[in-house]
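Removed from the display is one protein chain of the complex; every other protein chain stays in position.
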Amino acid sequence: MSEALLPLHTVAPFVDPTGADGVFSLLWLVIALPALGAAVLLVGGRRTDRWGHLLGCATVVVSFVLSVILFIALAGRSDDDRSVHQHLWTWFTSGSYKVQFDILYDQLSALFLLLITGVGSLIHIYSIGYMAHDDRRRRFFAHLNLFVASMLVLVLASDYLGVFLGWEGVGLASYLLIGFWQQKHSAAFAAKKAFVVNRVGDIGMALAASLIFATFGSTSFKVVSENAHNASKGTLTAIGLLLLLAACGKSAQFPLQSWLLDAMEGPTPVSALIHAATMVTAGVYLITRSNFIFSIAPDARTGVVLVGTITLLMGAIIGCAKDDIKKVLAGSTMSQIGYMILASGLGVAGYAFAIFHLLTHGFFKANMFLGAGSVMHGTNDDVDMRHYGALRTSMPVTFLTFAMGYLAIIGFPGFSGFWSKDKIIETALDQNVVIGLCALLGAGITGFYMTRLMLMTFFGEKRWEKDVHPHESPKVMTVPLIVLAALSALGGLLLVGNWIVDWLSPVVGSEEHVDTTLSPWVLSALAVIVVAGGVAVAWMLFGRRPIPREAPTDVSFVTRAARVDLYGDAANEELFVKPGYGLVHGVMAFDDGVVDGGTVGTATALGHLSARGRMVQNGFVRSYALTLLAGAALVLLALLVVTW
Amino acid sequence: MIGFWLLAPVMVLAALAMLFVRKAVHSALLLAVVMISLAVLYAIQDAPFLFAVQIIVYTGAILMLFLFVVMLVGVDASDSVVETIRGQRLFAILIGLLFGVILVLGVAQVSVGTVTGLAAANDGGNVPEIAKILFTKYVFAFETTSALLITAAVGAMVLAHRERFGPKQTQADLAAQRMRDYAATGKHPGPLPPPGVFARHNAVDTPALLPDGSAAPESISRVLAARGTVKNAPELATDVARLTDDVEDAGDSEEAGR
Partner (left out) sequence: MMGLIPLAVGDPTTPTAASSASQMGATPFIVLSAILFTIGAVGVLTRRNAIVVFMCVELMLNASNLALITFSRANGNLDGQIAAFFVMVVAAAEVVVGLAIIMTIFRTRRSASVDDASLLKY
């Protein structure tokens, strides 16, 4: 809008950090501690079984404390001096291409650090109780620490290649954790699926890094941000779309969304930490960090907005028809991240709100996942909501904390979600009415399916299985729930005085605030009405009527489609898996028949030929003499022919 | 000219016949025919020395050597007509024909030019002229060939030599062995009966008679018996009348002659 009038660098600011001195010299410890924890627990093996979980928690808690200290130190600096760079070592040199393994700590990284280590600590503590009966608990904490270390590398890297390292690391950790219960075939399959689909996204990341290197000669954020405006529009759009592909893979956006619902095979803390709060937000981080590319490539932004909108609706619709509590929450995650992606595609106006929603979503989604884990713990690990009902009396703390998260996600006025989601809808309506209306519709559907979840789980009649005696979870599990519930309720404080927007503007740029067509209060009221409508419909369908224990079969087409993930898996199967198998079988047949057949066949043919041929040597002198005479005759013939 | 055209067909026929006869002795004799005809051809072509050498050395020595070995190896042995190797005969004839035709055609096209003739070369006699060249120009080959001949002779002796595996048996040893054989198997220790005892002819083809009047089979050569040329001794013995007449006639003619 008014981008052309402002100096370029305020729209897409340069990355220009200062050195790491004072307390910032401890930056590397934040990554090193969880990495060390993972190494000790994995290498140490069974010897560390007794205290492994405590070490795993300790490393992340200390990292959190450090993150808080660093954040305070950063906040103490002046507005334009909040970018710190710590050089660790040179990763590799290849000709004129030098890649440093350095840390970039600025406002964006600070927020992410707090989220990762904070929510991570709470989930680690929760896992002590949740995985108490598992033999391989120590290994679980090792993998969790590995994940935290990789995610920290991802957000602290100062170079696209460093991000890629963290990217791959979290992918590995996700695979290990989804398939943690290896003996379950469904878990192993889900882990494999997650990894393979993520790989498609990783291709985007690798190609983007290569293209960046080819265009700018370096992959460090500093160099790219300074030279981005020199590149051609086409190149920037290509880079942007490749980064979008990468983000789709990691954040489970359309068309790479099929793995997220299967990922619920992993233990619930994993679903909470990785597939709600942190890993799936890596895509949003990537796009926000690359704002210097996206802000000057409007076509790439269009792609981002489209992907975000499609996914937010898709996730919401899928969530409406699932009976598995974790899958409903997974669909919800897909949808909420769609909101974040949508916001980050709206340009300078939207980045801050995307990050804001990311933080609040981290709180309330982790809260709800841990709450679901608590419910499962009380009902013998049953995930089917049709076997729940009236749990609010048996598990009051769980119910209350879950309710906080529920109110946050539907956007109840005052809770964190209300503030963050409304800002996104507002910004979206500003730029494009259709997108804005889709976002609004998404909010309504969110209200619907979350209310359905609450009603099926905590209200209504008891539909419990025979030997289920729901009870409250131990303190080690409920205390993190309480903390997260508080954050879900109070997370909106981040917006007080537009704090988060100002905090992030040196990173993502700023723009003049133009009055929107509708006043923000009208918009908020509209949103609340839409959400209330969704809640009301859910109440009518699920609150007033008894809920059957078996899923009904005569349902609408939309419900049937939503039950099979809107045919996402079927499409993948037809488009990629079957042709892939066909190709593999074809290549195998070619290898066996043509290549092996050719070589073996040649050998066999030669063998047969020689077996026939050696019959000539019958041992009789007279036969040999005959051959001699024939040869002599041929020689004579040749001599005669030559003289013609 | 006439000589050539007379002898050429004979030679070819003899050579062909050599291929087809079954007994080895006949092959040797047909080869002799070819060789002698060749000698005549040499004579026709102004090579009298070689004419003589061909007859003396080739026909006279080498071919006779062949005949000796044929006798030693088995004069009766004859090749069976059936060919054991499949297709050998057919292909041999075909390829032989092919070879022959090509060779003859090729040779016929060779232009030898005018035949110089040996009148000038044989000036002074064929043998002195040969000697002249042999002992000057080809003396080295001559010496080498003589070494070859010596080697061949020695080689033949080595090859034909039979190794003695025990001490040479004296006459006393042989006699003792005969007695032992008689004791073990009843083999007659004395010499074989000579032929023609109580025979009209003191001939090898009349068997000796045993005391009971039957013919003794050991007194006749096995070969003659196989050939069937043995005279029937008992028949002769019973023809006494004829015998006495013969004796008397012989006596009368003797007296008349005195």
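Each chain carries a letter (A and B) given by its place in the written order, and its residues are counted from 1.
The rule is short, and it goes like this: contacts are C-beta pairs under 8 Å (C-beta built on N, C-alpha and C of every residue); 3 or more make two chains touch, one makes a residue touch a chain.
Here the structure is a predicted model, which means the values were calculated and not measured.
J.: Return the single residue from B:Gly74, B:Gly166 or B:Pro191 that touches the missing chain.
T.: The missing chain is touched by B:Gly74.
J.: Which of these, A:Lys192, A:Arg386 or A:Arg622, touches the one chain of the complex that we don't see?
T.: A:Arg622
J.: By the contact criterion defined above, which parts of subunit A meet the unshown chain? Give residue numbers in ascending order.
T.: So the residues of subunit A touching the missing chain come out as 614-622, 625-626, 629, 644.
J.: Suppose we count only contacts with the excluded chain; which residues of subunit B make the list?
T.: These residues of subunit B touch the chain that is not shown: 1-4, 8, 11-12, 15-16, 18-19, 24, 27-28, 31, 34-35, 38, 41-42, 44-47, 49-50, 53-54, 57-58, 61-62, 65-66, 69-70, 72-74, 77, 79, 83-85, 88-89, 92-93, 96, 99-100, 103-105, 107-122, 126, 129-130, 133-134, 137-138, 141, 145, 148-149, 151-153, 155-156, 159-160.
Convention: only the chains that are shown with their structure count from here on.
J.: Which residues, counting only subunit B, touch subunit A once they are in their complex?
T.: Checking each residue of subunit B against subunit A gives 85, 88, 91-92, 95-96, 98-99, 102-103, 105-106, 109.
J.: Sort out for me which residues of subunit A touch subunit B in the complex.
T.: Checking each residue of subunit A against subunit B gives 618, 620, 622-623, 626, 629-630, 632-633, 636-637, 639-640, 643.
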